[in-house]
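Structure in structure tokens, see below.
One protein chain omitted, others in place.
Labels run A, B and C following the written order; every chain starts at residue 1.
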Amino acid sequence: MTELRAEVGTLTFRNPLLLASGIWGESGRSLLGAYEAGAGGVVSKSIGTEPRTGYPNPTVEQYGDWGFLNAMGLPNPGIRAYPEEIRVAREGGAPVVGSVFAPTAEEFAELAKAMEPTGVCAVELNLSCPHAKGLGSEIGQDPVLVSEVTRAVRRATKLPVWVKLTPNVADVALLAEAAERAGADAITAINTVRGLAIEPTLRRPVLANGLGGLSGPAIKPIGLACVWQIYERVKIPIVGVGGIRSGRDVIEYLLAGARAVQVGTAVATDTVRVFSRIASELEKEAGALGAERLSDLVGAAHPGPARG
Amino acid sequence: MTELRAEVGTLTFRNPLLLASGIWGESGRSLLGAYEAGAGGVVSKSIGTEPRTGYPNPTVEQYGDWGFLNAMGLPNPGIRAYPEEIRVAREGGAPVVGSVFAPTAEEFAELAKAMEPTGVCAVELNLSCPHAKGLGSEIGQDPVLVSEVTRAVRRATKLPVWVKLTPNVADVALLAEAAERAGADAITAINTVRGLAIEPTLRRPVLANGLGGLSGPAIKPIGLACVWQIYERVKIPIVGVGGIRSGRDVIEYLLAGARAVQVGTAVATDTVRVFSRIASELEKEAGALGAERLSDLVGAAHPGPARG
Amino acid sequence: MSSAGLREVCTVLDRAQETPSTVTLRFEYPREAHPGQFVMVWLPGDDELPMSLSYTGREKGVTVKAMGETSRRILDTNRGAKIGIRGPYGNRFDLSPRRILVVGGGSGTAVLAPAAEEAHARGAAVTFALGATTAREMLFAERLRPIATALHLATDDGSAGHHGYVTAVADRLLAEAAFDVVWTCGPEVMMRKVLAAGDRASVPVFGSVERQMKCSLGLCDACALGPYHVCIDGPVFPGHVLQGLEEFGRSKRDPSGRLVPV
Partner (left out) sequence: MSSAGLREVCTVLDRAQETPSTVTLRFEYPREAHPGQFVMVWLPGDDELPMSLSYTGREKGVTVKAMGETSRRILDTNRGAKIGIRGPYGNRFDLSPRRILVVGGGSGTAVLAPAAEEAHARGAAVTFALGATTAREMLFAERLRPIATALHLATDDGSAGHHGYVTAVADRLLAEAAFDVVWTCGPEVMMRKVLAAGDRASVPVFGSVERQMKCSLGLCDACALGPYHVCIDGPVFPGHVLQGLEEFGRSKRDPSGRLVPV
């Protein structure tokens, strides 16, 4: 049986399974629900300066149980209302990572500052939403902007800064390097992959926004490739996300170089009980691989000396 | 019942279903087999100047029936031996698109020139192989290189030039624009999506090359998004590829903006009979949508006046 | 075989004007559904809204009340129109009780009608207390009369049945006769009163609840209600659960996730 505690920089989680941003993330009670169901920690919905209703429905499309496409449009209650939600989750004992998004470096910095007094253990910069114009992946696709935003947030807060990257780039590790140089404490990879669904009879895209982001098992190979490439080029910890729904999936991410992971879509396909199931699978399967601690596995599929 | 003839620029195919490059593409008899099974045309394996054995096995990983990961490493008999294969396919009546790859614009141009006397109806430039270093997606990720290669080939041959793009970029339409300006006759999108599979017990990547390319239904939303974005920014015809295995899938690609499509992985999951099945589904379903010709559907999911 | 989504485009087979503000649309949607469940109704180019199934057989139906922009547009939908349907989602009414009191307020009766019909078909005795603002807005009274052990109406303006709230009727019925269960759906203030009445009579109550919905798959959190998600844990909740929820009858989340008064 492997010890499941996971360390991401200076932070320790009871297990490496964090709730991904945007899933069960609007209400503090839901965040807490994921923690009670076994998550090691939770990431908030991405919060902006003002409340946002997001896009009209349809906002999701489903492909069997292996893929979801969504374009929620970053609905969120705004940074003034949200601390109350974080309070609820924190009072229940859940470690909360506060995810934020903004169109400019200054606004990112202000949001991060506003997160500080809420008791979050880190801020995650969503530089990667694939469908919201001017918010997210336009920044995340440009190393200069990634640097700027990361540096501004780094200066504004003492909190650990996690930078969440998009896979919709030629070379994700280049963006990770930019974030690392600008002072990021960790890289989260990946956000959803740009995709589109079309309704033939109606001759129109399914999602009200047209383009959306693909999540679920379909993107696991893509997330693993990104984590792998990032691990080869940066030293800061990596939090892996994308298509995780089993203990084996987590082990693959650890071996590729992640120190912790986030679980999103599986909360819908497998219910929130997915956290405790994955945790017990992980304990058994990591044990069978001879790992005493999860860090024994981190990056272990890479050639060369381990960095565990 | 819809007339299935498909036009891509000056070329006409009996139906819009072409065999994608790299599938059943080493032997002329196999190309012909796909045509006999109902494909409207076939694209050759990507051919280089010299014979190449490709990577050692494992070269493929399979995820249920919704995804394949491969890193073949562009094995091919080389441009001196391959005309004999094209001859076999051509003698059987199959329209053949000759796919080529090279590390430089000059070599691309020479390969295209060498394709001319073989009787191919077009050349497809593989600027998009996601795992072969220096060959493919490094070029396909850079608009300047895409221009250079396309222009060199454009000058070297009278054949229609199709440029095949990778989805592993921030903005695929930018690359399509570069190809269009440099004289491409059509854009083929997409090649496989960069991905990785890891074997936990062995603590190593499954594929001998490490990184590979994802294909199959998992990438259909990604391919559709690319075709959609390209259609909004270029005028030349688009050939859609990625995850197609049903008539409905083809209709979605047409509505997104493709004039023809290519079918790859489904040849393995559904056998080569997939071509005749898709063709008959397409005839029925496009008919039910009231389309007399397939061109009635091309781009029809986009807002604004049709360009059919 | 195909990697298509779970959404189906259905043709509206029939449109019935139930009340001046309420319309039923019928369509063929082959998946099995149970009374209590809902579908997401997509009006192309507009929005997609959760709607309880008011008919759960092969030819399904939703009964829509004009509220905001989208529901108004759904009302304007004509026979032959194409709408997207996905689902059914959510849980269902337990149809096993033998003596059932149904307390419906306004369009809330939509979800109660097929449950009552099916329970009746299985031999239950169903008593109805249906409320509306005025007689012309009374939903499904004629539909339900043939299966009713008793059918009691109430209107705010006294234009039909009891003059006043339907909750007063329910209170009286619960005092007078024995019931195994109460089913209710309507405005939350109304449901709160029904829950209290059930408590007084020691009869369990089940209420169908509405919240903002986006994914309806338990993913996005739009429908959060205390520790529950209405799309997967509901929409039908036992009364004691609802009573334990601070938010029920008081606040709900708007599309941005902010808590606002119901």
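The criterion applied here is as follows: a residue touches a chain if its C-beta (ideal position, glycine included) is under 8 Å from a C-beta of that chain, and two chains touch if they have at least 3 such contacts.
In this text the structure is predicted, and so the values were computed from the model without any measurement.
Student: Touching the absent chain in the whole complex: find that residue among B:2, B:15 or B:30.
Tutor: Looking across B:2, B:15 or B:30, the contact with the absent chain belongs to B:30.
Student: Which of these, B:1, B:81 or B:288, touches the one chain of the complex that we don't see?
Tutor: B:81
Student: In the complete complex, which positions of subunit B touch the hidden chain?
Tutor: 22-27, 29-30, 32-33, 45, 51-54, 56-64, 68, 70, 72, 75-78, 81, 197, 199, 201-202, 204, 206, 208, 264-265, 267-268, 271-272
Going forward, only the chains that are shown with their structure count from here on.
Student: What is the chain whose Cα centroid lies farthest from the Cα centroid of subunit C?
Tutor: B
Student: Most central chain by CA mean?
Tutor: Per-chain C-alpha centroids compared to the overall one single out A.
Student: If you average the CA atoms of subunit A and of subunit C, how many Å lie between those two points?
Tutor: Computed value for the inter-centroid distance: 37 Å.
Student: Averaging over Cα atoms per chain, report the distance between subunit B and subunit C in Å.
Tutor: Here the centre of subunit C sits 50 Å away from the centre of subunit B.
Student: Show the residues in subunit C shared as contacts by 2 or more other chains, in ascending order.
Tutor: Those would be 3-4.
Student: For subunit A, which residues are shared contacts with two or more other chains?
Tutor: Each of 63-64, 197, 201, 204 in subunit A touches at least two other chains.
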